[in-house]
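My questions all concern the structure below.
Missing here is one protein chain; the remaining ones are kept as they sit in the complex.
What follows is subunit A.
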């Protein structure tokens, strides 16, 4: 799939090297060119907000980074190593890259606690006791520890999404991808989820966040990346992006989301 083979033994995490690197990434869905020559570097501890109109390829970009989607050409590297194609190495990669979905996707047949312990037990190989202890700590941190024995359907959307964040954190990922984590929530629940994300950002977690929440971008993002039609059109710090966008596309887009 990757046209340029990587030199063997690339040293991982060399100084100044980005944690996530995308180089000239292309992806098609049939005739649709969803990702067009995407170049993106994310440093360790950096929080990048990806913003752009619906259908511009933001979800596909996230999904490509933990290889839920394959790419047609270009390179994606995590910690200096290209994404593995399959097998154990791919499973390991996926546990290094956390993912939080718009629709939460908690395991519907498992309790809140089991949702968080499943990965640590089955993928990281922790003993159950240790996994439970870690999970309870994480659930405490996102404020849903009292719900540990309930089933996902018994929780509100905001609570479910916070559990989903705890589930991702339980894998001790190097980076977490958030794909519109608050878009499916009732307005009064948006902030409880954003607060958790802001505190994660402050603690130094590397995050790639697809969101239209400008408040979050201003508070927590180091950089805003604006995507349209499968391309990165513009990127800058949040303040200059929101107050002084350079491209017509971005101005147009911001005009639309700012009017309500």
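By definition in this document, contacts are C-beta pairs under 8 Å (C-beta built on N, C-alpha and C of every residue); 3 or more make two chains touch, one makes a residue touch a chain; residues count from 1.
Simple rule for what comes next: contacts and distances are computed from a predicted model.
A.B. asks: Could you check which of "Carbon-monoxide dehydrogenase small subunit", "ABC-type amino acid transport system, permease component", "4Fe-4S ferredoxin iron-sulfur binding domain protein" or "DEAD/DEAH box helicase family protein" matches the UniProt name for the chain that's left out?
C.D. replies: "ABC-type amino acid transport system, permease component"
A.B. asks: Using the definition of touch stated at the top, determine which of A:66, A:147 or A:161 touches the missing chain.
C.D. replies: A:66
A.B. asks: In the complete assembly, which of A:43, A:118, A:198 or A:254 touches the absent chain?
C.D. replies: A:118
A.B. asks: Considering the whole complex, which of A:21, A:58 or A:167 touches the chain not shown?
C.D. replies: Residue touching the chain left out of view: A:167.
A.B. asks: Contacts of subunit A with the missing chain: which residues?
C.D. replies: 66, 68, 87-88, 90-95, 97-99, 101, 103, 105-109, 118-119, 122-123, 151, 153, 164, 167-168, 171
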